[in-house]
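Structure below; questions to follow.
Only a part of the assembly is drawn; its chains keep their places, and the rest are absent.
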Amino acid sequence: MPKSDIPSARTVLSVADETPTVRTLEFEDAALARAEPGQFAMVWVPGAGELPMSVMVSDIAGRAAFTVRTHGPSSRALYGVREGGIIGVRGPYGNSFDAKTDSALLVGGGTGLVPLMRLITRLPAGARIGLAMGSRTADEVLFEGRARALAEKREIRIEVATDDGSRGVAGTAVDAARLLLDSGRYAAAYTCGPEPMMAALVGEAAARGVPAQASVERVMKCGVGICGSCCMDDRLVCCDGTVFGGDYLASSADFGRAWRSKSGAAVPF
Amino acid sequence: MAASLEARVGPLALPSPAMLASGILGISTRVFGRLLDAGAGAVVTKSLSVEAWEGYANPTVIGAPGGGWLNAVGLSNPGAAEFARMLRAEPAVPAIVSLVGSEPGDFARMVAEFGGCNVIAYELNLSCPHVARVGLEVGDDISLVESIVRATRAASGVPVMAKVGLGTANYLDTVGAAAAGGADAITAINTVRAMAIDAEAARPTLSNAFGGLSGAPIKPVALRCVYEIASRHDIPVIGCGGVSTWEDAVEFVLAGACAVQVGSALAGGNMGVFGEINAGILRYMERKGHKSVQEMVGLAKK
């Protein structure tokens, strides 16, 4: 096992509120700074558990970040870490999005947008970018400015959806994505977010002949392919994923249908 | 006659001596299929209990500073009945079912759940070092071991293996009790009780504080246990602990193991390890003129 599998203490260097429930915590970590989009880290909050987290981009060289929504006990604790606080990180783990395309449609729900931000930094210089983003309310819209900044000189078109219709389309990111998909201007689709949303998107993309890739979430204990908690069909989301291609996902018995609880029992979505 | 990889574990014949260890990728019957295709001689399931268990909170698995892994997953499993349902749906996947419990009745009851499943053997986990009232606490209770093995043996139509580890009793006494209870084979060893402390956080890293050490660091200890068991007891032994190369597998066989289990070496999605081990053992056998795995068992003790 490489050194990177041992939780290493990292001091949180800055904390930024993204929305009323979402914060970004930055820290120095050479390996995570170089993470590929779709890769994740296991993030330990001493005394409050360890969670898989997508590696968020930072504008400062040598830094990486996590963007976390406060929810249950561990995410709440991570959200509550202040500047100067210590977290333990191991990783990066998993595979990543294949960014080779000249026009990319990115479809993200909530903190599922995190790997898509890193993906923007990896898309080719001349690529055309479409971004469909879903959130619960207008307040919770995430990374809109950040996406534009990361796109730099590239064309980027953003469509927003909110569950309550308080901004943009009323619905999920898929509803926003449909507007962009129907333009026929995107050769590849990339998605991360709630699994039913991703399953719908993969279906919509396939119907239009657009190859899709989705970054999948599961319960992750080891992150390295030994515990089995993250299994989806005969795959391990932590090593075979988190990113899977639309063809496989379309044939999957589990994707969009069931995940495994901490005990390993199958649970329908 | 060319060299054959077939391994015999007591009455059981396996296509290769390298099997999957319990608790490693052990909750998905679909993953089992992939591992068997990759060359695993058999797969052992996650240890199953009467009820479903969530296990401990994360961190449950972390790298150990001297190599290998520390884990305190806490025997999370969906329970024997639920697992049997999954297994029944995959009749083409033969499985060695690992069981964990506190008393003979637990084990007999669980065996009864597996009617209609393709179970080729049971492995009794008497050695998990980080969960109370089961595992090592049972293995350290010599008289309980014998009655548990006896009860499982009586309930089961297939071979029963007892998995031992290093606890507070002499593990060789545990082996003796398991043999007396009718065990068909011994698996040795489980992880070794251990812990990690994070200096910056000034606290144990695993949420359970104590966990089990696995992988390369424990190989010399596991090899010693296999050698000792094979020297003192006349029962087939399955070596487990730090096997990651064909050399490791051969060393365990030379020490007295009729087969080995591979756990931590799977880390990083390394399912190809089974194919590499199988190919390496075959090359070794051909080089050394051995025709069967069986004839190599215990050669280092001669």
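A few points about this structure:
Order of writing sets the chain letters: A and B. Residues in each chain are counted from 1.
As a convention for this text, a residue touches a chain if its C-beta (ideal position, glycine included) is under 8 Å from a C-beta of that chain, and two chains touch if they have at least 3 such contacts.
These figures come from a predicted structure and were not determined experimentally.
Taken over the entire complex, each labelled chain kind is present as follows: A x2, B x2.
We adopt the following convention: only the chains that are shown with their structure count from here on.
Centroid to centroid, with C-alpha atoms defining each point, chain A and chain B lie 36 Å apart. On chain A, the positions that touch chain B within their shared complex are 1-7, 9, 42, 44, 46-47, 49-51, 74, 86, 88, 90, 221-229, 231, 233-234, 236, 239-240, 260-266. Chain contact summary for the complex, chain B toward chain A: residues 23-28, 30-31, 33-34, 46, 52-55, 57-65, 67-69, 71, 73, 76-79, 82-83, 86, 196, 198-201, 203, 205, 207, 215, 263-264, 266-270.
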